[in-house]
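A single protein chain has been omitted; all remaining protein chains appear in their positions.
Chain nomenclature is as follows: A and B, assigned in order of appearance, with residue numbering initiated at 1 for each chain independently.
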Amino acid sequence: MFGEKAIELIRELHRASDGQLPAFNEDGIRQVLEEMKALYEQNQADVNEAKSGHSELISTIKFRHCSLLRNRRCIVAYLYDRLLRIRALRWEYGSVLPNAVRFHMSAEEMEWFNQYKKSLATYMRSIGGGEGLDLTQDIKPPKSLYIEVRCLKDYGEFEIDDGTIILLKKNSQHFLPRWKCEQLIRQGILEHVLS
Amino acid sequence: MSEAYVPVEAGFGLEEGYLSLEDILMSQERLPCRAETALPRLAAVLGKAGAEPLGSVPEGTKLEIPLWLAKGLYDNKRRVISVELPKIYKESWRTVFTADANVVDLHKLGPFYYGFGSQLLNFDSPENAEIAQTILQTFIGRFRRIMDSSQNAYNEDTSALVARLDELERVLFRVGQKGLNDFQSWEMGQASQITASSLVQNYRKRKFTDLDS
């Protein structure tokens, strides 16, 4: 059956259902595009024959055309779902991605991500007069101004609100302004300790 | 589960979500059809190749084709195929569902029992009304148990139950479980805890396993 390569792309992505980004399957895409090229060429040839009297070919042409549309749907859905996963990384991780993730992205996806980052930054800067509002912060409703955090790895110096600089060392524990630590917690550098 | 990644939802009723992975997989499921015209040069593709891979599939041949293809070929201007009902939507099975929908292993029979069944309504079968009715009643009949178990099974192994659910029911079950878990963590005062992104946690895990191997 036609479209087998295309559904394989979809299955592969669907298996990583927790939002992980599997490696971009360039070879898979190429194979689907090749199948499309072949289907299109066969149809071109058969259309000419059908015009010269072989109208029984119309069913076959239609069959191939459906397969072409199916292939296109699978590819676009594959690309789109990956964009949704890449977008999620910007919100959950921040604007600089870890190498492990970048390694799984195609050059065009990197381009899309950079553009997305730019649009988002422009939008966030536009809110309010000053430096804008970082919407990737304040994900949960605040309960207290300061929270207890434990450092999960050596991070180095960190400046808090009033200019004080503290040293984030593995296993050290600190009492810090909540809004300063949110991103470091989500990146897995700090851990929010509930008292 | 990462909260920032929300996949495209499946469509409902007659409409498919064009970009939904779930719906693309659903429409890959096959159904029995009959060729209403000859299909020249497609013998090999349809697995009917004898000596000639580019031979014709004659009119009247029985075929098993994916739903997406059946939808494309079933068209009133030029009917290339006619569609038959897959067995679980036929009357004998409909009786089973009506008797007690809860005993059926919908995953084994489906796994897209509702989604695929709704799609069958695209083909105007004289039994459409009954199919629609059975699908609806089956859902109603099973809903209570799914809701109850998803709301009560806290920290329990639910895999045996979930194994018998259709894909749509699994989504429902997960939504219920998430509600329950969120509520429990709120009760224990953990709702305000900021946690590491699940995407980040998973990548770290992967890194460790990479090192192990």
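Note that in this section a contact is a pair of C-beta atoms (placed from the backbone, for glycine too) under 8 Å apart; a residue touches a chain by one contact, two chains touch by 3 or more.
By our rule, contacts and distances are computed from a predicted model.
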**OP:** Choose one: "DNA replication complex GINS protein SLD5", "Large ribosomal subunit protein uL3m", "BolA protein" or "NADH-ubiquinone oxidoreductase chain 2". The correct choice is the protein name in UniProt for the chain not shown.
**Re:** "DNA replication complex GINS protein SLD5"
Original post:
Who touches the missing chain here, A:A45, A:L135 or A:I166?
Top reply: A:L135
**OP:** Using the touch definition up top, pick the residue from A:I127, A:I160 or A:L194 that touches the left-out chain.
**Re:** A:I127
**OP:** May I ask which residue of A:S17, A:N48 or A:S119 touches the chain that does not appear here?
**Re:** A:S119
Original post:
Of the residues in chain B, which ones touch the absent chain?
Top reply: 6, 8-9, 11-12, 17-20
Subject >> Contact footprint on chain A, counting only the chain that is left out >> reply: 29, 33, 36-37, 40, 68-69, 72, 75-76, 79-80, 83, 87, 106, 108-109, 111-112, 115-116, 118-120, 122-123, 126-130, 133-135, 137-138, 140-142, 144-145, 178-179
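As a convention for this text, only the chains that are shown with their structure count from here on.
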Subject >> chain A and chain B, separation of their C-alpha mean positions in angstrom >> reply: 25
**OP:** Can you check the complex and tell me which residues of chain B touch chain A?
**Re:** 1-8, 18-22, 24-25, 28, 37-42, 45-47, 65-66, 68-69, 72-73, 78, 80, 189-204, 206-207
Original post:
Residues of chain A touching chain B in their complex?
Top reply: 1-3, 7, 10-11, 13-14, 17-20, 42, 46, 56-60, 62-63, 65-67, 69-70, 73-74, 76-77, 80-81, 84-85, 87-89, 91-93, 98, 100-101, 139-143, 147, 178, 181-182, 185-188, 191-192, 194
